[in-house]
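Quick one: structure below, then a few questions.
Every protein chain except one is present and positioned as in the full complex.
Chain IDs A, B, C and D follow the sequence of writing; residue 1 opens each chain.
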Amino acid sequence: AADTIKIGVAGAHSGDLASYGLPSVNAAKLVADKVNAEGGINGKQIELLVEDDVCKPEVATNTATKLVSSGADVVLGHICSGATKAAMPIYNNAGILVMSPSATNPALTKSGEYPNFFRTIAPDDAQAEVDVEFALNTLGYTKLAVIHDKGDYGKGFAEYAKKYLEESGKAEVVLFEGVTPGAVDYSAIVQKIKRSDAEAVIFGGYHPEASKIISMMRKKRLEADFISDDGVKDQTFIKVAGEDAEGAYASGPKDTTDNPLAIKAVQEHKETFDSDPGAFFQNAYAAMLAMVNAIKVADSTELDALKKALQTEKVNTPVGEIYFNEQGDAVGVGFSVYQVQDGKFVEM
Amino acid sequence: MLKLENVQAGYGNILAIKDVSLEVEEGEIVTLIGANGAGKSTTLMTISGIVRCRSGKIFLGSQEIHSKTPDEIVKQGICQVPEGRHIFPMLTVRENLDMGAFMRKDKEKMREDLEYVYSLFPILKERRNQDGGTLSGGEQQMLAMSRALMARPRVMLLDEPSMGLAPLIIKKIFQIIKKINSESNTTIFLVEQNANQALQIADRGYVIESGVITMSGQAASLLANPDIQKAYLGI
Amino acid sequence: MFSLKEIQRCLLLSLWFVFLTFPIMVIKVDPFERIVHWRWENILYVAVGSFFLSLIFRMLLRKTEGGGAKALGAVSLEKTALITRILETPKYRNTLIISVLAVGLVFPHIFSTYQTNIMITALMYVMLGLGLNIVVGLAGLLDLGFVAFYAVGAYSYALLHLHFDIGFWTALPIGGFLAAIFGIILGYPVLRLRGDYLAIVTLGFGEIIRLVLENWGEFSQGPSGISSIARPGFFGIELSLNSAIIYIYYLMIIAIIITIFVVNRLQDSRLGRAWIALREDEIACQAMGIDKRKTKLVAFSLGAFWAGIVGVVFAAKTTFINPASFTFLESAIILSIVVLGGMGSIVGVIVGAFILILLPEYLRALSEYRMLVFGAVMVLMMVFRPQGMIATIRKTYTIPKDDQD
Amino acid sequence: MDKPILEVAGMTMDFGGIRALDTLDLEVYSGEITALIGPNGAGKTTFFNCLTGIYTPTRGEIFLNPPGGGHKIDLKGLLPNKVTEYGLARTFQNIRLFPRMTVLENVMIGRHCRTRAFIVGAIFRGPRTRREEKEIIDMSYAILEKVGLKRFVNEYAQNLPYGAQRRLEIARALATEPSLLLLDEPAAGMNPQETRNLDELIRDISKDGLAILLIEHDMKLVMSLSDRIYVVDYGKKIAEGKPEEIRANADVIKAYLGE
Partner (left out) sequence: MEYFVELLFSGLTRGAIYALIALGYTMVYGIIGLINFAHGDIYMIGAFTAYLVATVLSIYGFPLLAIIVLAGLAAAVWSSAYGYTIEKVAYKPLRQAPRLSPLISAIGMSIFLQNYVLLAQTSDFLPFPTLIPDWAFMEPIAHIISSTGITILIVTTVIMLLLTLLIKYTRIGKAMRATSQDKTMAMLVGINVNRVISVTFIIGSGLAAIGGLLIATHIGQINFYIGFIAGIKAFTAAVLGGIGSIPGAVLGSLILGLTEAFATGYISSDYEDVFAFSLLVLILIFKPSGILGKDETKKV
């Protein structure tokens, strides 16, 4: 459509992963409303097309074709790497730019198979690097256990963590295992961690398992440190694990508390949806801003123009002032490690 | 005692009994004879409320029972020895007998009755701890009969109680029927292929053909009736 | 149309539902701020909603109840729904088939790629359903792990393509046969299990396959899956995405036609009869000289074969697969397709697949209520059509008229 | 007299404590009708189950002499379907039809072990398969005609009246072209009229020269039909001989017939 810019928003909006997908929808709405209020992009209004993919590859292809059929110009999404990979070829074929707030699988950018893919979140390897670096150099641990939730996101992260730990030569990985998400009891694996004499646990996955494990660790009087990814850096983690969460570390986008844009974003969210934003909200918000800016600069939604704009133009976003490299990863997204201190994530 | 008025019943869209009216007086032995598929079992199942009575009325004494549920009907004192025995396969013989007396509270009398049926069928006593499902056909038939006896019903519906039994036992079964009828004045409604013997002990009889009562009368007169002799007595 | 008594019962019912849903619907707590929201308004919605629903429910039930045997199951040949009657009279049947086929052929040209795409998914499930129908519908073997064979098919293509760059057409039969072999390997030891024990073992097997794919990264690339799998080749010509989708669509149409043909033939063959008999009474079957184990194995592996084939297509269509697509829920859905459509009925399976696969897509309109409605529909359909949407049509044989004994 | 088609020697069957069969010897000859009678629980049905491979006897031999000649076959411990292929067919005391298949289909199943068509045949349905299929239908239909169930051909088996079901079981067994037919209380639940028809039916079946082993409690039928009678009690053979001998036998009268 010539008179409006159609932005697809795809991700898990129902099912058990909904809580990771819905915040992006809110972010998209906020940005779109703001831009439209200011007269749109070069006079064109933004129209959002929100589609659910339940984080399942086969559904994602349907979602993608639906978006393409209904003429989306660019897409914010998808949420899960698997779904994203399944959907990309369809967007690629239609020459549509896709920017994900949360798909962290490195291959998405590094393999070069997805030229039209961009993301505002650091890939697994980058995150793992930060965590490992922190565990080794800041905390100076030498024996670590790496645990993951067998999931797309968690296992990817964990494998890189293991890789870097071993390469560093400074520490040994005393345990590398996956836990079954949703299991009714984690005492066995905790006993095993205990037995491995790990000084710290690096966990790859989301907060539900994280809080179960850390609680069980404390129940079993296991005081080893707990270091994790930004799937865990979520208020819910602290709230569910409560006392036990104290002292746990989690990596995430560079501190957003003093970034004016971030503060504003959260503010808007509170006003519009009277609740705190959820997982990946900031990344989604940033992605929207980046895409909007690119469209404005390129004054078109044609892929190459957009890519050029994204790679050259710096944008100010909640996650920092960013632009994108050849592969599509955001440059300038600071990453840092937080610790839970009396109920809050505090940047280290 | 038991009274059916123009009863209709069936399965799915098959009408198995189209128009059945009959009456059983208190303390009577009445038999229902008919060819295979005539609707005898269906009649009994309808009285017991297992098969829904689609139209017509069924009375026990003065009250209507055709809209009652099977368990309510049993509570009224109507009890059936169903076709095909329906032994609880994984309950022991003893437990099967207890189930027969499910409605009863009088523990003492129950123990007596248990001894009584054991005395009637010693084999059952022998096998009291064997699973009902593993009994031989005839043993199961005896068990089914005994289970019904355990209920001490006012009205007893018997569907081919002699099926699969050895000649000696068949004699015995008919003796028993007569006995409980005369001793404890139990009303008996008897369905038999073995029409000859049935009519021997019965007071009255009905003939059912493809779902309709076609003839009725005193047992003796039915025995004498040439058509019946030809059709059902194999004479 | 409603007696006062019925109205009363419905009122009581809605009261009951108000009570039932009270904690979940009314109370909502914010454990962190320690605030309780009492959502009293919901009581009203529940009350009114359940009242009218129960009215409708009664009305419909009254229809279906039309006097059935209470304790003894009754079946009869005359009992036929309209659809079944249409299908039984050749004249109507043919016209129906022709028109369905016609629609099927022009479909991708009148509808959007999206429509075509979900239609392909539906068609894939039709095939899965027909495959499982052999196992469950005909042979009466309850298989809750059918998705395992689907996965075997999908991964055999994905891996063959990844490591040896083997193309779709070569992989198609391989995938099918591998799945069939898995079927035999599993079936051989467990097929002597009775009904639901078999069910749970197959369920376990399905899970095992998934878990292995998930954890054995070296082999299957684990949860991050296998990407950029080639779409089916078209005489070496590179197809654009849209035409590729349309191409796959037609492939599926052909595949379906073949499947229907085969299943149909199997159904009223010596083998098919043996399956059905086996479902009815195993001991009698053996006494009739049927080799129980062999017959079951054949059914099991044939079903698996089909699942394998569809698996390959699946991999080729999505071009990316990971274990997330092969959960128990998939098996459950496929089974539902078979039962809900009408056990052992080909048309039934087709109808079932279209309902259960297209429904969630078209329910997107309801956004978050999508799956809620989906679940409810499944229950209602079973309640109102316990035999399934379409009753099986057993082949009847014509007899020379003159003789009536 | 030529050699028996079935020779059973020292057949014994134990169920936990219970000895259902106790060193039973028995022989059946082609063209003859042999009856096996005895009190309830004597072990008759168990005997059938042992013959047909549903149970494996604790002890004893079972040999079949194929009527066409050839050396004898040891049936002990074979699977039921094998036994049937060798030419033993049975009916069940508690009817075991395929309830939700039509009458004709029930009989067609009987032809299974005498026909070959398999997957490929089923799918491509070549001339051989078609011929076979036609043969199955025709033959099944003929058998139904013989047992007088023609009018039920397309009726579901479960909807048949009891007596008809019993006859359907016989028809189904006949379809397997047995050389020895085992009937377990075929007359149970039939009225005298029907029993008489059954009598004729069994007679003209045996005219076709196959052997019949009959379990029955209806003495009228047994006495009129059988050439030889075995009487068992508590799993033991207590008498053997011609009907009139048996009728006269004191033990049999005491244990079974009664006055």
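The working rule: a contact is a pair of C-beta atoms (placed from the backbone, for glycine too) under 8 Å apart; a residue touches a chain by one contact, two chains touch by 3 or more.
For clarity, every value in this text was computed on a predicted model and none was experimentally measured.
Asks: Who does the absent chain touch among those shown?
Replies: A, B, C, D
Asks: For a quick check of understanding: of D:29, D:47 or D:92, which residue touches the chain that isn't displayed?
Replies: Answering carefully, the residue with contact to the hidden chain is D:92.
Asks: Which is it among C:20, C:59 or C:257 that touches the chain not included here?
Replies: The missing chain is touched by C:20.
Asks: Which residue, C:49, C:104, C:204 or C:233, contacts the hidden chain when the whole complex is considered?
Replies: The missing chain is touched by C:204.
Asks: For subunit A, which residues touch the unseen chain?
Replies: 16, 18-19, 150, 177-180, 182-185, 187-189, 191-192, 195, 207-208, 211-212, 215, 219-222, 236, 239-242
Asks: Could I get the residues of subunit C that touch the absent chain, sorted low to high?
Replies: Interface with the chain not displayed, on the subunit C side: 16-17, 19-25, 27-29, 31, 34-36, 42, 61, 64, 68-73, 136, 142, 189-190, 192-197, 199-201, 203-205, 207-208, 211-212, 215, 283, 328, 332, 335-336, 339-340, 343, 368-369, 371-372, 374-379, 382-383, 386-388.
Asks: Of the residues in subunit D, which ones touch the absent chain?
Replies: Against the left-out chain, subunit D lists 45, 49, 54, 92, 94, 96.
The working rule: only the chains that are shown with their structure count from here on.
Asks: Indicate the whole-number Å distance between the mean C-alpha point of subunit A and the mean C-alpha point of subunit C.
Replies: 35
Asks: Would you kindly tell me how far, in whole Å, the mean C-alpha position of subunit C lies from that of subunit B?
Replies: The separation of the two C-alpha centroids amounts to 46 Å.
Asks: Take the average of all CA coordinates in subunit A, do the same for subunit B, and state the distance between these two points in whole angstrom.
Replies: That gives a centre separation of 75 Å.
Asks: Residue numbers in subunit D touching 2 or more other chains?
Replies: Residues 159.
Asks: Hey, what residues on subunit B touch two or more of the other chains?
Replies: 11, 14
Asks: Can you list the residues on subunit D that touch subunit C in the complex?
Replies: So the residues of subunit D in touch with subunit C come to 52-54, 79-81, 84-85, 89-90, 92, 96-102, 104-105, 108-115, 117-119, 121-123, 125, 129, 132-133, 136-137, 141, 145, 148, 150-151, 153-156, 158-159, 172, 176.
Asks: Using the touch definition up top, name the residues of subunit D that touch subunit B in the complex.
Replies: 15, 18, 38-41, 45-46, 93-94, 159-164, 185, 188-196, 217, 219, 256-258
Asks: Under the touch definition given earlier, write down the residues of subunit C that touch subunit A in their complex.
Replies: Answer in residue numbers: 31-32, 112-115, 117-118, 121, 214-215, 217, 222-225, 227-228, 240-242, 245, 314, 317-322, 324-325, 361, 364, 367-368, 370-371.
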